[in-house]
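Removed: one protein chain of the complex. Kept in place: all other protein chains.
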Amino acid sequence: MSTYKPPSIFTSRGWAGIAAALLLVMVIAPLLNMAVPEGSVFHLSDFAITLIGKIMCYAILALAMDLIWGYTGILSLGHGVFFALGGYAFGMYLMRQIGTDGVYHSTLPDFMVFLDWKAYPWYWAFTDHFLYSLFLVVAVPGLLAFIFGYFAFRSRIKGVYFSIITQALTFAFMLLFFRNDTGFGGNNGFTDFKRILGVAIQTPEMRMTLFVLTGIVLVGTLLLARWLVSSKFGRVLTAIRDAESRVMFSGYDPLWFKLAIWTLSAVIAGIAGALYVPQVGIINPGEMSPANSIEIAIWVAVGGRGTLVGAILGAFLVNGAKSWFTMAFPEYWLFFLGAIFIAVTLFLPRGVVGAYRQLRERMGKGAAGEAKAAA
Amino acid sequence: MSQRRTFIKRISTLAGAIALSGGLGLASTSVLAQNTIKVGVLHSLSGTMAISETVLKDVTLMAIEEINAKGGLLGKKLEPVVVDPASNWPLFAEKGRQLLSQDKVAVTFGCWTSVSRKSVLPVYEELNGLLFYPVQYEGEELSKNVFYTGAAPNQQAIPAVEYLMSKDGGSAKRFVLLGTDYVYPRTTNKILRAFLHSKGITDADIMEEYTPFGHSDYQTIIGKIKKFAGEGKKTAVVSTINGDSNVPFYKELGNQGLKATDVPVVAFSVGEEELRGVDTKPLVGHLAAWNYFMSIKSPANDEFKKKWAAYAKKMKLPNADKPLTNDPMEAAYIGINMWAQAVTKAKTTDVDKVIAAMAGQTFKAPSGIVSTMDPKNHHLHKAVFIGEVKADGQFNVVWKTPGPVKAMPWSPYIPENKGKKDEPDGKTKI
Partner (left out) sequence: MTFLLRLTLIAAFILPGFAFAVVPPAVIEKLALGEGEDKIAAVAEVVTAADPDGLVFLQAMMNGEVQVVAEKKQVLIVRDGKAVDAVSGAEVSPLPEGLEDVVLPNRVRGEIQSAMSALKLVSPDRKTRHTAAKSLLEGGVDAGMLTIISKALEKESDAEIKSMLVLVQAQAQLKSSDVAVRLAAVKALGSSNSPSTKTLLIDLLQKNGDDFAEPDANVRAQAQISLEAVQSRLTWGDRAAQVFSGASLGSILLLAALGLAITYGLMGVINMAHGELIMIGAYATYVVQNFFHQHLPDWFNWYPLLAVPAAFIASAVVGMILERSVIRFLYGRPLETLLATWGISLMLIQLVRTVFGAQNVQVENPAWMSGGLEMFSGVVLPFSRIAIIGFSGVVLLLVWLALTRTRLGLFVRGVTQNRAIASCMGINTARIDTWCFGLGSGIAGLAGCALSQIGNVGPDLGQSYIVDSFMVVVLGGVGQLAGTVYAALGLGVVNKILEGWAGAVIAKIIVLVFIIVFIQKRPQGLFALKGRFADA
């Protein structure tokens, strides 16, 4: 038996696709937004930039979900908590950057002033340092995921049970963050950000910088994920998804594989959250509601599980549709959205990408069959 | 190998999808000719806040229809643009941006919760939009781009507590400050605590309690209130419980036999609409403080109620058989009418000119008084009414201020507010 040799990540045309995507977010979109005058058909409005920027963050989150669900078979109904924690970690820095420009001109955030707090609590220490806050963005979701995952996977909790306890996790965190006394602004969360690294946040340049950055991170995450799943590590993950016991009998300990991908997925989710917060201008505990976490799974399901590109596509399709429906049919949009979810699970069990692939295959076979018949 | 090839296809599909969702945004812009004035309506029609906000959307649409029936403004009809931010706070910001930059609305009527307002505020300040906010709130904010037609704390909370301390109100000496844990109750209670201190009431006689959003089991809390009330002196409860939680709270209150004559509860977020879901017979005598009650007897109110009933019937609104009006609806109605007056006065919908024209606008409000927009601070001068719950779910006005009260968005009871100017400082962008 020959040893397994991982295929190269992409063909040259695959790389071309990646390059095209990078070109799109790094050059074309900024040009259309900033160089093409408003009123032109080709002008990309600020609104479109913020909307696409936001959805790209969701797409990163969806990639994280696809790694853990699509490839490893672990459905997390609590990924919102990692996303939000990443957002909060960076939000703390953004709050610090407000300085004394808040309503009360205090060095403390406004919500601490109205709670009569006189100093920052200990967990806010050093958050005024940009690099430290970036560290937190990675460390907090990662650490939580590691601890939670270690105990859960060690006890071999899986399937629906795991899903339910991740839901309990995000629900508990939501309640915790809703409390004003927790020190994260309660229901209002963090808003009214002013600047990053001293640069005003509402300038078009800053907006574009964040947009491009998000695009790069999205493409980077896609590359990383693609590399991971086509490596030997990824093969083991897929094996765990398909038959965990057999993986164990073959001498692998699934615990560490699961834990590694789970923690990585959480970290990616945290980074997505950190990119999300400055672009939408608010982070609040609503992001941790169980409903939001379920939606993440739905993006992935709509796009197609275990395809990576499907996750991104799903995030764009569902959120694009949501954005359009809430404007076009404000009173009925939930019907459409609900119907889409049902239709996708019933008729496109492998999502849009899966269905497309199936169609291609069938057409290919059909053509081959015809050719045979003709011969 | 074939897998790899399909990957490229997938990448290109992806790019297509991105372009598509961008295009969706674009599509809605280009169309419209400028023969209408667009008016944004930004109220949640789904999610947790739909319960409160849906009627505000309806009353705004009613007012728009009314203005159009009179010939519109500046010779143009108003065209409402209704969106659903779905009780999702980041979505509020997104929809706000959409209304301003895609639909180019002249004005937006919207938001209910403070957090939704805080979420859209940076957008309105950045794009110099105009927002009318119709709900009572905690104050501590003044934006050039927002007009606040609901009550500030000194137009609702403080008069209510003064009433409780008066002889007619039962000379309360001990207070339970009970609220949902978010910024409005927190700030209001902070102001009230400072106010009570100034009246010589010590911390030992104040109990502050918060419950989470959507809390539905008030057995323990009511037990605590009973205990606190049993420790001497006349006790009153000041409730800033929000939205949905009021029904279970009042049902429990009624069932546990805590009568208004023993421990009166005065609420700031409970109006006719909230009591729709409750059997009010056990609650007779509990209080609410508002700037409007449906039961107020005035010609303007009779007309308002009649219009609303007719509109509800015409549009076949779900509760048309029992149409109710409440304070935020009145505030929304005042808001849109004042905006229309200001546009007529300014002869343009230009935001800065309309803001200037808003100063000092007056409107004969359904509450029976003439509401005036303060020349400077973007808040209305409003009369304060204290009502007692009647058996039919309406309120009996037992006390009112002699005249309209000027809003103090920067409460003097918060020490950090010292030296704040009573007008937007113009510095909106940095």
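For clarity, chains are labelled A and B in written order, and residue numbers in each chain start from 1.
Going forward, a contact is a pair of C-beta atoms (placed from the backbone, for glycine too) under 8 Å apart; a residue touches a chain by one contact, two chains touch by 3 or more.
Please read these numbers as outputs of a predicted model, since none were measured by experiment.
Checked against the full complex, the one of B:Ala151, B:Met165, B:Ile241 or B:Val278 touching the unshown chain is B:Val278. Among A:Ala125, A:Val160 or A:Leu359, only A:Val160 touches the chain that is left out of the view. Residue in contact with the omitted chain (choice from A:Ala21, A:Val81, A:Val137 or A:Ala152): A:Ala152.
From the set B:Pro153, B:Pro264, B:Pro366 or B:Pro409, the residue in touch with the chain omitted from the display is B:Pro264, counting the whole complex.
The set of subunit A residues touching the chain not shown comprises 75, 148, 151-152, 154-161, 163-165, 167-169, 171-172, 175-176, 178-179, 243-245, 290-291, 294, 297-298, 301, 331-332, 334-335, 337-342, 344-346, 349.
Seen across the whole complex, the unshown chain contacts subunit B at 45-48, 50-51, 53-55, 167-170, 181, 209-212, 214-217, 219-221, 223-224, 226-227, 229-233, 244, 247-248, 251-252, 254-257, 259-262, 264, 273-274, 276-279, 281-282, 284-285, 287, 317-319, 388, 396-398.
Here is the rule we use: only the chains that are shown with their structure count from here on.
One finds 34 Å separating the Cα centroids of subunit A and subunit B. Subunit B contributes residues 4-15, 17-18, 20-22, 24-26, 28-30, 45-46, 82-86, 88-91, 93-95, 97-98, 101-102, 113-115, 118-119, 121-123, 126, 140-141, 181-183, 186-187, 190, 210, 212-213, 414, 416-417, 429-430 to its touches with subunit A in the complex. Residues 7, 10-11, 13-14, 16-18, 20-21, 24, 41, 44-48, 50-52, 54-55, 101, 103-104, 106, 110-111, 113-116, 175, 178-180, 186-189, 191-195, 200, 202, 280-282, 284, 286, 307, 309-310, 312-313, 316-317, 319-320, 323-324, 326-327, 330-331, 333-334, 353, 356-357, 360 of subunit A are the ones that touch subunit B when the two sit in their complex.
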